[in-house]
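Rather than the whole complex, this shows some of its chains in their spots.
Here the chain labels run A and B in written order, and each chain numbers its own residues starting at 1.
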């Protein structure tokens, strides 16, 4: 394949731990017949972008993006110049055992935007940009066509940038095998919990109980899909009692841990129904203690989930059908020039904030 | 348990094939500690009620019912007098192998309202009402508490009577393992197809293509959940071409055959995506020919479904959440005294008609 080198480009660069700068940087990104080039439009700011990494070299941030196709490799048949698209930030090694099994998110050689690759992975390729782990907060990226998805006309580019975090929720709901009418719990009403709540309702749950320490988050959650969400403010009520009472003692059928907290995780087995599936999305700094007794007498299963695989088309279809309206999720907007300010704000955002979006391309 | 004999009661009685009468009839129905007594409020008229059976003795019609609890057996703890309820019309034999496996709908000794029991089943019990196969189009019935379900306050008794046909759709969606965002097809837009369309959308499908010969039915289907349903009028367009085009050549992920027609069934493998699940709900008079080649190169599965098991609570929860609004489904209302007229009408109803409800209790 022909290799067209990307020019010097303006980008949001993490120079070293905690030092963020908007500056020009040289990105050496090959373009093959399997790739497309995309002009970036909107980029969401994610929790993981904010708590900074130790780096070996400066790295461009950003992994939740949408944009416009400007060049199409000859092997790519499903896209054309001008298409409005969003991109899956993780690209696995072709034909790796995990890929062939349909679990490409678990591929050990996966490269993921704005994530410094582990030592064992860097040697797998000679691509210098991959060595740095560069993300997408820049004017344009080269990306494999297989991981680039056309947006329907009624899905905006801002919504398109939200497909990445939404995909976490949709993947969890897919793996949870929600049966139509199931009662769900989401513990932790950060952006991931909010999106998972909407995904669970779109996936067949009849009601979601959303637990949080912050009463304001509980209220916001209730407003997302009125009548289908009950906020459970952990300071005001006992969540176990509240959920058991609301379900006539039966408990919740599917549970999504989105707080990233060991106490939140430990509570799940208490309000779980017989045969419930508990999905661990949150990444707790301290590991939870598992109540084996609860897990046995109710035959519970606890399932770890890691990002997503094969759910971008599904999440986009749900956006296109209007079943997951994201307007209430995107609460804050920033210009590209204010990117550093945006990241600073997201370290400790106001309670009303769910997701912030940076507009790389100013309209 | 104490046995309280039901008095002579006014009921819609099928005297013999094609001869229907509203008259008094003697129903000898025991009441045990596991039972409740319910005053019937609304009863839906179903396709199967209309094409009449050969009978050994007169049989009361009706199997889609809601009502008010008037007496509660001592072992029944989840219901009380005055509760608004709907009832599952099929009751399996306790501890039968199918029951223990969670497939009680497949129990060979199942007794089902308004269904003359097969020869092998009649000897299983001494209950005279069971021998007749009586249904629920009468003032009051005795029913096991385990198959009687409380309705939420925001679900009307008319909606409650619709839980039975809705449960057919919800059961199919449960067994189809719809993944969030899947594209669905419903072939046949009769009442079962309409309810299955709504169930599929509530269960995670992003869009439903509804196929019918009747253009009016296609329009009605589109109006059920605007923006999420596309009618496919089989006379105007080629359904295979239409569905493949709409899905960029991929086809549909889940398919519900609700026409009860062998041509409709045979077409399903043509517009199915790789790995699609085809649910056979309709009961075709002529059996379809299965295209094994299609089924192999796309690894399709074709699954027969029979009524429902364990989905009443799930369907009721979806009604309570507002995810399946039934107002557009119940198109016609009749008084109990006009029951025979109602059945006559439903033999060849107007195109606007989806479901008719008889009000046994006049308000």
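What we mean here is this: contacts are C-beta pairs under 8 Å (C-beta built on N, C-alpha and C of every residue); 3 or more make two chains touch, one makes a residue touch a chain.
Just so it is clear, the model here is predicted, and its values are computed rather than measured.
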{"item": "Number of identical chains in the entire complex, 2 depicted", "value": "4"}
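Keep in mind that, in the parts below, only the chains that are shown with their structure count from here on.
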{"item": "Chain centre separation in whole Å, for subunit B relative to subunit A (CA means)", "value": "39"}
{"item": "Subunit B - residues contacting subunit A, complex", "value": "78, 170, 173-174, 177-183, 199, 201-204, 206-207, 227-228, 248, 311, 313-318, 320-323"}
